[in-house]
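Handing you a structure now.
Right, subunit A next:
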Amino acid sequence: MSKEEIIKASFCGSIDNFSLDVKFSMPLEGITALFGPSGCGKTTILRCLAGLHNLPGYLSIGNEVWQNEKKFIKTHERSVGYIFQEESLFSHLSVRKNLDYGACRAKTHHLKETFHFDDVVEILSIKHLLDRSTVSLSGGERQRIAIGRAILAQPKFLLMDEPLSALDQKSKKGIFFCFKKLQEEFKLPILYVSHDIDEITKLADNMIALDNGKKIAEGSTADVLAQLNLNASLDARIISHDFDKKITWVELEGHTLSIPLQGNTIGTLLKINFQSY
Partner candidate 1 sequence: MKLLIFIFILLFLTPTLNAKELRVAVATNFMEAAKEISKAFAKETGHTAYLSFGSTGQLYTQISQHAPFEVFLAADQARPKKTIKKGLAIQGSRFTYASGKIVLFSLTQTLINPKGTLKKENFTKIAIANPITAPYGIAAVEVMKNLKIYKYLKSKIVYGNNIAQTYQFVHTENAELGFIALSQIIKKSSGSHWVVPKELYSSIYQDAVLLKSGVNNPAAHEFLEFLKGPEARNIITQYGYGSSSDEKI
Partner candidate 2 sequence: MLEYANLWSPIRLTLELAGITTIILLLIGTPIAWWLSRSNSKWKDIIAVIVTLPLVLPPTVIGFYLLIALGPQGPGGWIASIFGGRSLAFTFEGLVIGSVIYSLPFVVQPIRNSFDAIGKRPLEVAATLGASPWNAFWTVAVPLARPGFLTGTILGFTHTIGEFGVVLMIGGNIMGETKVLSIAIYDYVETLYWTPAHILSAGMLLFSFVIIFSMMKIERYFRKTGK
């Protein structure tokens, strides 16, 4: 896999009264975000990439063509992992058997290195859950297992459909941490769907923006954000006020910052927007 390898995709058609018309490409490395408001077609695109929808179009992964006018490779023959937004573990199998499900159907001949069971389990911190049934797990645990299961199927890249949206803050932080490690350890390209700008800013190297079934921007995250006039924002907590100097001290990602005096009480969480010129 050379650094020049990319995924090229274009889909044009409609499903259930929703029309999609997009053409984009993304690199086969790093995390690419697919961004847009609800209902703009993000999930539809993921499903087309996975082969779960068959909209007329084109899809190639590096020099493998997965779809064109004459050809359509079915989902189970594509080496792609899919993390769904909600609950997707098999309730009739234990955690270990869930993880094995993809592993024993993996097509490993295209990869030089494969993802090993012990490594995956270690990085996602799910070792202690292996022999449990899926019934009493928390949302965060489920998603980590779902990610592990998808990786163990030895995919070429991962598709993630708002995997954190159903989770609480604490679980989100946990998985966030995993993502970074995943990237570093496994070098698995990820296409990450989200409508949350903050998530995207923290995670993605590249970004594709959509609206109403059409692509409106594509490129590195910083470029696209600027293009769309979208602000990155950060959380800051008020530490103290200095009424003489008319400033408020806030704590921001471990740093201390002074901002114009705010009327809120000490301890309040503020969102500060940063805009580029």
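Just so we're on the same page, a contact is a pair of C-beta atoms (placed from the backbone, for glycine too) under 8 Å apart; a residue touches a chain by one contact, two chains touch by 3 or more; residues count from 1.
How these were chosen: all candidates are chains of the complex that A comes from, given by their letters.
Just so it is clear, the model here is predicted, and its values are computed rather than measured.
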{"item": "Touching chain, any copy counted, for subunit A within the complex - options 1 or 2", "value": "2"}
{"item": "Touching residues (chain side subunit A, partner candidate 2) in the complex", "value": "50-52, 74-78, 80-82, 84, 88, 90-92, 101-102, 105-107, 133-135, 149-150, 153"}
